[in-house]
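Only a single protein chain was left out; the remaining protein chains are all shown in position.
Then we have chain A:
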Amino acid sequence: MNRKLLDLWVGFFVAFGIAALLFLALKVGNLSSANFSETYALQAKFDNIGGLKVRAPVKSAGVAVGRVGEIRFDPQTYEAVVTINVDARYHFPKDTFASILTSGLLGEQYVGLDVGGDEKLLQAGDVIAKTQSAVVLEKLISQFLFSKASDGPDKK
């Protein structure tokens, strides 16, 4: 087989391989979307984060605006400190309300930001003051059962 035909086949092979990689990156993976190039960090303290994981999305009005960067436990206050990296294009008022929500009934958990009405904006490194913890299903059920048990006999 002569050199030129060989080069042609190998070139075709390499081009096809790179095309497959691009297909994986752009069509299968999320390189094209949800790629936050410049972010700033905010912190939020929660009593209970439930099943929140690092890299979980941060959403406002249902749109992904950032990702959870770090989760750690604060031994002084016994709270979970969640660092969230928000896309630098978006700024939120000082009284923004952060809550941990679940997408769907069994979906993954994410941080939801409900925007307040303050004139001042949150700056990098600020702490979000108002938070709501994750809903733990067991607690909810036990609360429901307790309330049923306490007002049960009167109703009957």
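Here is the rule we go by: contacts are C-beta pairs under 8 Å (C-beta built on N, C-alpha and C of every residue); 3 or more make two chains touch, one makes a residue touch a chain; residues count from 1.
Everything below uses one rule, namely that contacts and distances are computed from a predicted model.
Colleague: Choose one: "Thiazole synthase", "ABC transporter ATP-binding protein", "Intermembrane phospholipid transport system permease protein MlaE" or "Na+:H+ antiporter". The correct choice is the protein name in UniProt for the chain not shown.
Modeller: Choosing among "Thiazole synthase", "ABC transporter ATP-binding protein", "Intermembrane phospholipid transport system permease protein MlaE" or "Na+:H+ antiporter", the correct UniProt name is "Intermembrane phospholipid transport system permease protein MlaE".
Colleague: Just one of A:29, A:51 or A:125 touches the chain that is missing; which is it?
Modeller: Only one of A:29, A:51 or A:125 touches the chain omitted from view, namely A:29.
Colleague: Even though one chain is hidden, which residues of chain A still touch it in the full complex?
Modeller: Touch set of chain A with respect to the missing chain: 1, 3, 6-7, 9-10, 12-14, 16-18, 20-21, 23-25, 27-31, 33-34, 53-55.
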